[in-house]
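Please read the structure below before turning to the comments.
Removed: one protein chain of the complex. Kept in place: all other protein chains.
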Amino acid sequence: MTTLVDAPVTPAADDASARRRWAGPIGLGLIGLVSFIFFGIGSGGGNETTFSVARQSDFFTIPTLTVPSQLTATALSVIALALAGLAVWATLQRRTLGWWLPVVFTIAVMGSLLTWAGAGREGTNVQITGLLTSAIVLSIPLVFGALSGTLCERSGVINIAIEGQLLFGAFLAALVASATGNAYAGLVAAPLAGALVGALLAIFAVKYWVDQIVVGVVLNVLVIGLTSFLFGSLMRDNPNLNQSMSLGRLPVPVLSEIPIIGPVLFNHNALVYIMYVTVIVLHIMLFKSRWGLRVRAVGEHPKAADTVGIKVNRTRVRNVILGGAIAGLGGAFFTVAAGLAFGKEMTAGKGFIALAAMILGRWSPKGALLAALLFGFADALRLQLGIMGSPIPSQFLGMLPYLATIFAVAGLVGFAKPPAAEGKPYKK
Amino acid sequence: MSESTATTDRSSADGPESEGSPEEAGRDFGRLMREITQSDLLVVVFAIFAAMLLGGLLVVLADKDVLATTGYFFSRPGDFFAAVGGTLSSVFTTMFQGAIYNTNASDVAVGIRPFTQTLTVATPLILAGLGLGLGFRAGLFNIGAQGQIIIGATVGAYVGFAWDLPVVLHLIVAVVGCVLGGAIWGFIPGFLKARTGAHEVITTIMLNYIALNLVSFALSKTAFQRPGSTNPQSPLIAETAEYPLILGSAYNLHLGFLLALAAAGGVWWLLERSTWGFQFRAVGANPHAARTAGMSVSKVYILVMVTAGALAGLAGSAQILGTEHSLTAGVAASFGFDAITVALLGRSRPLGIVFAALLFGALRAAGPALQVQAGVPVDIVLVIQSLIVLFIAAPPLVRTMFRLPAPAHVKEVAA
Partner (left out) sequence: MKLELRGITKKFGDFTANNKIDLLVEEGKIHALLGENGAGKSTLMNVLFGFYDADEGTILLDDEEVVFAGPGDAMAAGIGMVHQHFMLVPPFTVAENVMLGHEAVTGFAKILDLDAARATVRELSERFGFHLDPDAKVEDLAVGAQQRVEIIKALSRQAKVLILDEPTAVLTPQETDELLEIVKQLRDSGTSVVLITHKLREVQAVADTITVIRLGKVVGTAKPTASREELASMMVGRDVSMTVDKGTAKPGDVVLAVKNLSAKDESGHEQLRRVSFDVRAGEILAVAGVQGNGQTELMEALLGVIPTTGGKATVDGEVITGKSIGDVLMSGVGFVPEDRTEDGLVATFTIANNLILDLYGIEPYSKGLALQPAAITEHAERSVEQFDIRTTSIRATAGSLSGGNQQKVVLARELSRPLKVLMASQPTRGLDVGSIEFVHKRIIQERDAGTAVLIVSSELDEVTALADRIAVMYQGQIVDIVPADTDRETLGLMMAGAHGEDAA
């Protein structure tokens, strides 16, 4: 009999995989279809689209690329539809496909859209390099925000206060940079601001067991009120405390001169490079190190962690403060990294998009990066299409990240499983 | 169940809100005092007090007259304290005069105008707060009142300016439009939650931004544009669709306020006395048990969100048909977000929400006066508001700050 019970698998667990989820594949199919009808066929026969990628400083110049609009957009849409078909097949076969599928799908649809938007516009090129560069730049606060959310939630604390952490980071960066006359001092101050908001979240959520969503929401209001108030009083009375300070560009030697990749990835200010390092370090630490193992244990089963001597609440407090600091650093994007003075509510909901990127990225730094890049790209696209005078109302493009998020949480939920102890205060 | 879980159940069931057992609570005066100091009400009062104090401190610290005196604080500290005192008294006087009674007024009719303004501002807060509170009771953290107000106001505005209907009927149809608009915007997250499990916090946040984009888009189209204007604002709604002013044209207070009070009564009945409310509360407190007892949790989620959206839509009607009379992208101001703090401060109870809305309405109503007379940015209101909610959410913090005795059960929970 012992052989029977020694089977390492629960009864009936081997034969069936998770319930089929159709929302994802169907959504992809619909988007692919829209792409096919509107962008593919809609590009109109005979039109041409010109893509340009080059800059003068490159090692060598890549000529502009002119393609027949309808054919290209249609072809890209067909690729997207094929990928949707693959997703349907995978669902039927109960197989899971890697993260490459949504990424390639998105690239195909976006390519189709760009081809359509640039169709028949003599003299107006689709600026690929510019588009990708601004996608990276616009994703900065989203990446930092999503990393913050990931760190907090992996330890079991929901961080809705990302928005407030970004905003306070932006505020203090501007204030300190202006007061010291050094943008880098602002870059140092930003994480401190975020950490402060994180510490408040930690105190209320971990020590006083206040509902984490409540604290987060209220902290956002507090930071908006506080920064707007100081903006309207302290900064108004002393304009020298809120000046446009800029970090300045630090092109990476050699690498920054590679066509496309150079300007897109290696010709930025310090914050972008810090972002690269942060993502890589956090990803490794979270999944390979002792610290990461303990953090994840605390977020999944705090009592189990406690019984092996891990201090649950201490871990949570540290993570939330660290997460706050990271989001605060992302806040520096709005002021010292962008070379702007502080403005009222200037984060404009980016913290919530970061939250969405965290969910879409399945609570992993790598995933958060990909999702944030996707949203950054959508934003960059909105700007580029605005410049090109696209027929799509800018409001609809503005909605894109929000719609994508709703689609993601509604369609992909179940495949994305949050840490089990998330949102629950740990009481012995 | 093991002993350990049995005992932790005991302690956690005695949540921070329940009182100590009667045997333990001593006698007579001592007992009375303990009950008062341990009650929620006292915590609320002290939380408001502490938040006002901190808010005042912030104003003082950011005030340029006060800051000027700090430069020579050690040579003439008296100037510093005089400046602090001057700023504080001017702030609190202005708040009182801006929100309750204008003591400078020539007669009572003018003097009470600030108070009627407080009631007017409180109206959308009550309505949206009721919607959110209803959601909280059913375990739904609906952050979407902002979007629901916007969509409700958009529909109501369209009915108001584009349709031509007889008196009374026009108002009714416009109100119904607001309610429907809000209800639809509430239905979406409710439906998504029920069908796919999508977390309502995320979906409602996103729907707020979508609503904002939608109204901006609408206002860029001729159907919503005011003729002869390039600004993104709609034509004025017809007078037939406006809420009547209940104290005459000298005051802004409109019928929507009475509607809000009626809605508070209605929501109380719904929650406490109806079978729907019984289901809402059961699902909110323990969805598993509610489901096992035969309730449809999905149906409750949808119903609650639709009702909450409808109430937020009513709040939108107070804005568009009561005070604004013309649609702009800022029609909801920040009422949807303020309503979250209202519902939290009111502990999701209708009566509590009415009082919380009056308090925050008063703070808001005092805003313009603060800005103009005391030179204090109106945003201080947000700071005070959020501090109040933070303090109330953590009674032990307030008790520590003011050295109030801890209720008997706290030891138990801490153990």
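To keep things simple, chains are lettered A and B as they appear, and every chain counts its residues starting from 1.
Note that a contact is a pair of C-beta atoms (placed from the backbone, for glycine too) under 8 Å apart; a residue touches a chain by one contact, two chains touch by 3 or more.
Keep in mind that this is a model prediction, so the values were computed, not measured.
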| item | value |
| --- | --- |
| Which displayed chains the unshown chain touches | A, B |
| Which of B:Thr70, B:Asn286 or B:Thr400 contacts the chain that the document leaves out | B:Asn286 |
| Touching residue (missing chain; options B:Ser90, B:Thr196, B:Gln225 or B:Ser296) | B:Ser296 |
| Of A:Asp237, A:Asp306 or A:Glu345, the residue in touch with the unshown chain | A:Asp306 |
| Residue, one of A:Leu293, A:Ala348 or A:Leu383, that touches the chain absent here | A:Leu293 |
| In chain B, positions touching the absent partner | 1-15, 18, 21, 24, 273-276, 278-279, 281-282, 285-286, 288-296, 408-409, 411-412, 415 |
| For chain A, residues in touch with the removed chain | 1-2, 4-13, 15-19, 284-285, 288-291, 293-294, 296-297, 300-301, 303-311, 420, 428 |
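In the analysis below, only the chains that are shown with their structure count from here on.
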| item | value |
| --- | --- |
| Touch list for chain B against partner chain A, complex | 8, 12, 58-59, 62-64, 67, 141, 143, 192, 195-199, 201-203, 205-207, 209-210, 213-214, 216-217, 220, 337, 340-341, 344, 375-377, 379-387, 389-390, 393-394, 396-397, 413 |
| Contact footprint of chain B on chain A as seen in their complex | 23, 160, 204, 208, 210-211, 213-215, 217-219, 221-222, 224-226, 228-234, 237-238, 349, 352, 355-356, 359, 393, 395-396, 398-399, 402-403, 405-406, 409-411, 413-414, 427-428 |
